[in-house]
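See below for the structure under consideration.
A single protein chain has been omitted from the complex, and every remaining protein chain is retained in its original position.
Every chain is named by a letter (A and B) in the order it is written, and numbering of its residues begins at 1.
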Amino acid sequence: MKAPSLHLDRNLLHRLGIVAVLLVIAGALSATTDSFATASNLTNVARQISINGILAVGVTFVLLTGGVDLSLGSVVALSGVVCALFAHPGEHSLVVPIGMGLLTGVACGLFNGVLVTRGGIAPFIVTLGMMTVARGLALILSGGKPVADMSPSLTNLAGDLGPLPIPLLCFGVVAGGSWLFLSRLRLGRHLYAVGGNEQAARAAGVSVPKVKLFAYGLCGLLTGLAGVVLAARITTGQPNAGQAYELDAIAAVVIGGTSLSGGVGSVLGTVLGVLLIGVINNGLDLLSVSSYYQAVIKGVIIVGAVWLDRRQARS
Amino acid sequence: MLRAFELTKVFGGLPVLQRVSLEFRPGEVHALMGENGAGKSTLMKMLAGLYQPDGGIIEWRGQQVRFGSPQDALAQGIAMVHQELMPIPDLNVAENLLLGMEPVNALGWVDRAALHQQAQAWLRSLDTELDTTLPMRRLSVAQMQVVEIAKALARQADVILMDEPTAALSDHEVAALFKAIGTLRARGVAVVYTTHKMDEVFRLADRISVLRDGQLVCTQAASEFSPDSLITHMVGRELAQVFPPVVTQPGETILEVQGLTRAHAYRDISFTLRRGEVLGLAGLMGAGRTEVVSALFGLAPADSGQIRLRGQPTRITCPADALAAGFGMVTEDRKGSGIIPAMSVEHNLTLAALEQFSPGSVLDRSAEAAATRSATADFAIKASSPQQAIRELSGGNQQKVLLARALLHRPDILILDEPTRGIDIGAKAEIYALIGRLSAQGTAVLLVSSELPEILALTHRILVLRQGELSAELNPRQTNQEEILRHAMPQ
Partner (left out) sequence: MRLTPRTVAGGFLLASALLATALSTGCKKAEARKPGEWLVGYSSRDQSAEYTARLGDAVQARAKERGIKLVFVDAQADAQKQISQTENFISQKVDVIILNPCEVEASSPAIDRARAAKIPVINVNSLTKAAPDCYVGSDDEQAGILAMEAIAKKLGGQGNVLMIHGIMGQSAQIHRDAGARKVLAKYPGLKLLDHQTASWDRAKALALTENWIQAHQGKFQAIFAHNDEMAMGALLALERAGLKKDVYVIGVDAIAQALDAVKAGRLDATVFQDAVGQGRGAVDSAILIASKQPYEKEVMIPFQVVTRENVDQFLKK
C-alpha cells in the first residue's frame, strides 16, 4: 500500500473500536479477578471460542455475498452425530468419522446454495428450512439419544498439541486460510463484488451463482468441522447440541464490522468479534454473575460494542 | 393559479434547472417538451414537493409556498402521477384509490360498501368503468394510471402533473387516457404533462413550454408551433468545440448482427460493425437501444437472431462470454450495474480483467496496483488514493473508472451506453477524446446516446431505433438532429 488513505483509516478505526471495547473489558476482568489474566485461563478462553470462531468465519463468507445462514447450529448437531456414528472404537480409521462429518456439512451447505441460486428462494427462508431439517435428521440418525462410545483417538482432538488446544489450532488455520483467501485470491475478490452489487458483478463477468454456491458450500464445510470439534469436545454426538449457535456466530461477524447487506467485512474483524463474545462469556462466569444477569449483560455489551463501533466509523 | 419564479435546482454541483419561470392555468393542458435531461422531470418533482428548489419560489393561488414533501403538495391540491407508478399491488382498486381517506362507519371500521361506491363514483367521473374489487396488480398500466388520476381527484387536486404517462401505453389505452384528461380539463383542473410523442402534443396540449439544458426556451400556444419548429426549439444548440474530428478510416468487418429479436423489446435488428468504426445508436427512451446492446453483451439475451464475430457465429449467454469474446461495455445504469459502491477504486477498476492479475487464481497485487496507477493517470481519475471507496467519487470520475475497467482487457468492441449522462462537461470532453483515440487504435465502438450532438459529432454512421425497430441508417455528415428526431418519433 502506498499513501495512507481514507479507506484504510476507516477500516482501521473499525477495528480499533472493537479492540478498545475488548481491552476495556479485559482490563476490568484482570483488575477484578485473580484468574482472568493467567495463561491457563487464556488457553481456556481460546478453547471455548474455537467452535464459535470456526462457525463465524464460515458464515462470514455467506454474509459477504449478502446472504445469511440460520442453519449453522442444527448442521453442527447433524455433523457431530454423523461423525460420532462412524467413530466407535476399532471400526474405522480416524479419517472416516472426520470426513463424514465434514461431508455432511458440505452437503447441507451446497443444498442451501443450490436452493438460493437455482431456486431463487430467499436465503433466510432456505436456511430456516435447513435449520429444522438438519435438526430432524440429527434426531432420526441418533434415535433421539446422544451417540456415545467414541474412540479416544477422535475425542483426543479436543485436547492439546504441545501448549496449544487442537480446536484453537483448527480455528487458527481456518481464520488464517480464510483471510488469505479473501484478500489474495480472485474468488475472494469476486465474493466482495457479488455482495457489493450483484448486477455490477455480473456485468463485469463474475459468475454470481457459482460464487454464491461456493460461499454456502464453504460455510457448510466449516460448520461440519465445528460439528466434529464439538463432538470430540463433549465426547458424544448430541442431536440437540448447537441450539442457537448461529446467533452467536452471526453476532460475532457483525460486531467485526461485516455488513448484513453484504460486500463489506473482513476475517480479522470476525476474529475480533469472536474474541469479544468469548471473553464476555468467560468473564461473567469468573465473576460469578447470576445466570439471569448474564443474559442481560451479554446482550447489552454486544449491542453497545456495535453501536460504539459504528459511531466511530461514521465520525 | 400555479406559478414558478426563477426555479433553480443543482445536483452534485451541476445545475439541472436554471431560473425557470412558468405559469399554469386552470382548465389547460400544458405540455413540457425537451430532450432527455432537459430538466422536465426535475421541474415537475419540485412542483410536487419531491425536490426542494435550490433557488426561486413557487407561488400557489397568489401566495408563496414551500412544499416539504409530496403530502404537503397534495394537501394544497397538487398531485403527481409518476413515470414509475407506485400503487400497492395487493390492495384492491378502491383501497388504493381512497388510501388514507377510507369512509368509516360509526364504530370506526372501514365501511366497505361506501368505499366501493365512492371509488366507483370517482372513476365514473373520468368516464371509466372498473371493477373496484380487483387487486391493483391485475390492472393494465393504463388502468393503473386512471386509478392514479382518480386518486388525485379524490384528494381535490387542482393541478395534476403527469410525467410521460403514455410511455408504456398501447394506442387504445392512450385514447382512454386522453378521454380522462379531457374530462379533467372540462372540470377546470390544470394538467401538466411531458411526452416524447410529437403527435400527442398537438392533439392534446393547449400550451407548450420547451426546456433545453435546464433553461426555458419559450412558452407558446400549441397552435403557434409546427412539429418542425418544436424540434428545432428542443434541439437548437451549437455543436460545442469539445468534439474531436472523426478521422479514422474503418477497417474490416468485425461484428455482424442479423435479425436480433426479443419479444416486447426489439424486432429484427441487423447491422454490421467494422474495426475502428464508431457506430451511433439513436432513439428515444424505451425505443430498445439499451436492450439491443444488452443482448450483445449477454446481460439480457435475445430470443432469436444471429451474432457473427470475426466471421464466426458466436453465442453469448452471459457477460463472461462477452468479455471472453472481446466485448467491453459501460452500462447505462452506473449505480445499478456499474460500480460496486463499497469497493475501492482499484478493486472496481480491475474487476472485469481479474484473470490478467491472477494467473493460477492468486492475485498479483503489485501488478494490480501498477495497472491502477497507469489507468488513473491515463484517464485523469481524481481520487485521493486507489484505496478510496468509489462511492465517494464524483459521477464523472466513477464513469472514468468504469471506462478504464472496460478497457483494461483491451476489448475489440466497446459498447458505451449513455457514457456521458449526468457528468460535467470536462469529463465529457475527456470521454469524447478517448473515443477518438480508441477508434484510431482500431477498436470498434458502439455508442448509445440520447445526446444528439454527441452522436452526430463522434460517429461514422448512425442507426436510429423507433419502437424496437431500425428506422434509418444515416451518415452523420449529411444529416442533422431534426432528421434523426423525425426518424425516432413514433409515427
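Following the convention adopted for this analysis, a residue touches a chain if its C-beta (ideal position, glycine included) is under 8 Å from a C-beta of that chain, and two chains touch if they have at least 3 such contacts.
Only a predicted model underlies this, so the values are computations on that prediction, with no experimental measurement involved.
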{"item": "Left-out chain, listing which of the shown chains it touches", "value": "A"}
{"item": "Absent-chain contact - pick from A:33, A:183 or A:259", "value": "A:33"}
{"item": "Touching the absent chain when the full complex is considered, from A:28, A:94, A:122 or A:148", "value": "A:148"}
{"item": "For chain A, the residues touching the chain missing from this view", "value": "33, 35-36, 38, 40-41, 44, 47-48, 139, 144-146, 148, 158-159, 230, 233-236, 238-241, 243, 281-282, 285-286, 288, 291-292, 294"}
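The working rule: only the chains that are shown with their structure count from here on.
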{"item": "Chain B-touching residues of chain A, taken from the complex the two chains share", "value": "1-8, 184-187, 189-190, 192-193, 196-197, 199-207, 259, 263-264"}
{"item": "Chain A-facing residues of chain B, complex", "value": "297, 299, 318-320, 322-324, 329, 331, 333, 336-344, 347, 351-352, 354-355, 358, 361-363, 365, 369, 384-389, 392, 405"}
